[in-house]
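Here's the structure we're looking at; comments come further down.
Heads up, one of the protein chains got dropped from this complex, but the rest are sitting where they should.
Coming up: chain A.
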Amino acid sequence: MECTLDAQSLISISLRKIHSSRTQRGGIKLHKNLLVSYVLRNARQLYLSERYAELYRRQQHYPDGAPLLAMPACPPPAAAAPPDLPALPLPTDTQDREPRSCAGVRGGGELLEVPVCAAAPPELQRVPCRDSSPGFYRVTGSAGPGSGGGAAGLLYAAGCDFGSGGAPHCSSRTTVLDLDTHVVTTVENGYLHQDCCCSQCPCCCQPAPGLASPPPTPGTKRKYYPGQEEEEEEGVEEGGEPGAGGVAGGPPFAPCTKRARFEEYNTEHPQDSSNISNLISIFGSGFTGLVSRQQADSEQPLNGQLCSKQALASLGAWTRAIVAF
């Protein structure tokens, strides 16, 4: 297969196409978006398999896991072979061509993806919420709550496999891009995740208002900018949000109120490989936004349900959301 672009570039190009299709005349073209989603799936599979190979290779060199903590991309000390991944974006297609299936990805002990560390520049990530189907990103059992740095920068995933007791102890900076409203929300320490999962994910979620989040890792700040432009991580405290929840105002994870920095992001960090996997989650987020506003609005009160519907790894969500009718 001859391609001058690597998988990462293909993924970001594809996401951009889907994003721009929303504003094209004539409405969203179902056919074209379906084809783009196939490219996304193919590129993602290659990308992730390369990542796993790399991580596995690193694992070989650093078996004790200690240096991992210092690495920008911190793989949990999982020695698991690359887990099976759900194929993008259409579940029923998985059987056709790809040997991988969704079946194997459950529970702890499996590394799916390690997004980014707090040290990394701001990236656009989606905060996945509880998902009914295997998620892209799953914290390993050993990197559960309390394991601190092992899960540094980890984007917790569908399934919320964090064990009992509340919030994942991550010092992750996560940014959510809603492609529908062009709003970016940045949250630290997974508060947003908790908020949006609260009603459905007792394992890790707590009600938004009174959530007992772990104390922020020193040096990191929780930021949520409702209704404000995105700003640099350092130093900007959120303001104006009710309660301690990560989401101000309206329902968690509901349309945020910030301008998208999608294009800027891509310009600034075109090759930020650790973020590519998160772009995929943007896709999931964005596609939820593609669903008609009426539909989205009606889903908002069902926080966890909304999240579950946003099924990161639920391939169909992509196509489902394409149909903005």
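As a working rule, a residue touches a chain if its C-beta (ideal position, glycine included) is under 8 Å from a C-beta of that chain, and two chains touch if they have at least 3 such contacts; residues count from 1.
Just so we're on the same page, contacts and distances are computed from a predicted model.
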**Q.** From "VPS35 endosomal protein-sorting factor-like", "Collapsin response mediator protein 1", "Serine/threonine-protein phosphatase 2A 55 kDa regulatory subunit B" or "Presenilin", the hidden chain's UniProt protein name
**A.** "Serine/threonine-protein phosphatase 2A 55 kDa regulatory subunit B"
(Q) Tell me which stretches of chain A touch the chain missing from the display. (A) 1-5, 10, 13, 17, 25-27, 29-32, 34-35, 38-39, 42-43, 46, 90-93, 292-293, 311, 314-317, 319-320, 322-325
